[in-house]
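If you scroll down you'll find the structure; I have some questions about it.
Of the protein chains in this complex, all but one are displayed in their positions.
Presenting subunit A:
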Amino acid sequence: MLKILKYSFYDLMRSRWSYVYFAFYLLLGVVLLFLNNDLSKAVITLMNVIIVLVPLIGTIFGVMYYYSSKEFTELLLAQPLKRSSIFLGQYLGVAISLSMSLILGLGIPFIFYGLFMSNAIWDFSLLLITGTFLTFIFTALAFNIALSNENRIKGFGYAILLWLFLAIIYDGIFLMSLIIFEDYPLDKLSLIGTMLNPIDLSRTLILLKLDISALLGYTGAVFKQFFGTSIGLIVSFFALTLWVLLPVLRIVFKAKRKDF
């Protein structure tokens, strides 16, 4: 598996897309810091970018990589290799190289700007950690979609739809259901609703650090326990880990049974 991981990783490192992705984040980081002159404000803006763009790029890139390396995969399948290690190796190669572009691309301008001297370092590291989680989650989901769809156009379509659903439509439905059922106690429902969507979950996780004062304005005891203590942080990370593990397990499961 490590060999395939290494191969995928180097293959991607050499590819143009990784550089474009890296350059994009580098530019974003530089421009944000140049325009804002304030580290903590830049972190808030970055959050908006990360929770929208990282999933999108993870999905598209995952699907794209799977389809474009399909012939090579078929060649590998002819060798005496475990199927799970082939696919996991490819998956990790994509996810790790994407995360690296993200971390380096954003990290470098912030470090030059004086991140280590600032107290925004924890907010910033949290941002990068959730960004990495999101990359792993959405690349895994993309591989799932690609494995289940031979037709490339269909695969891309589903991938975009998945992103659209989790990034926007889900919140719309969530908001409507909260308003419709406003006469009932909604504490638990809203927390569960957040857990079920990795994008919402990452957003809440970062908000715990940044906008806590607004969130604490609400009276609900469940909310307060979640936001006021470190339970929120622990539960959120646990849920994010679960969000990585489940799709990865499905990749292994699906890859074993798939007829090539």
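The rule we apply is simple: a residue touches a chain if its C-beta (ideal position, glycine included) is under 8 Å from a C-beta of that chain, and two chains touch if they have at least 3 such contacts; residues count from 1.
Just so we're on the same page, contacts and distances are computed from a predicted model.
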| item | value |
| --- | --- |
| Protein name (UniProt record) of the chain left out of view, among "Peptidase", "Nitrous oxide reductase family maturation protein NosD", "Probable sugar-binding periplasmic protein" or "HypC/HybG/HupF family hydrogenase formation chaperone" | "Nitrous oxide reductase family maturation protein NosD" |
| Contact residue for the chain not shown (choose from A:L207, A:L233 or A:V252) | A:L207 |
| Sole residue of A:V52, A:L104, A:I121 or A:L233 that reaches the chain not shown, by the stated touch rule | A:V52 |
| Missing-chain contacts mapped onto subunit A | 40-41, 44, 47-48, 51-52, 167-169, 171-172, 174-175, 178-179, 182, 186-187, 189-191, 193-194, 199-200, 203-204, 207, 211, 213-220, 223-224 |
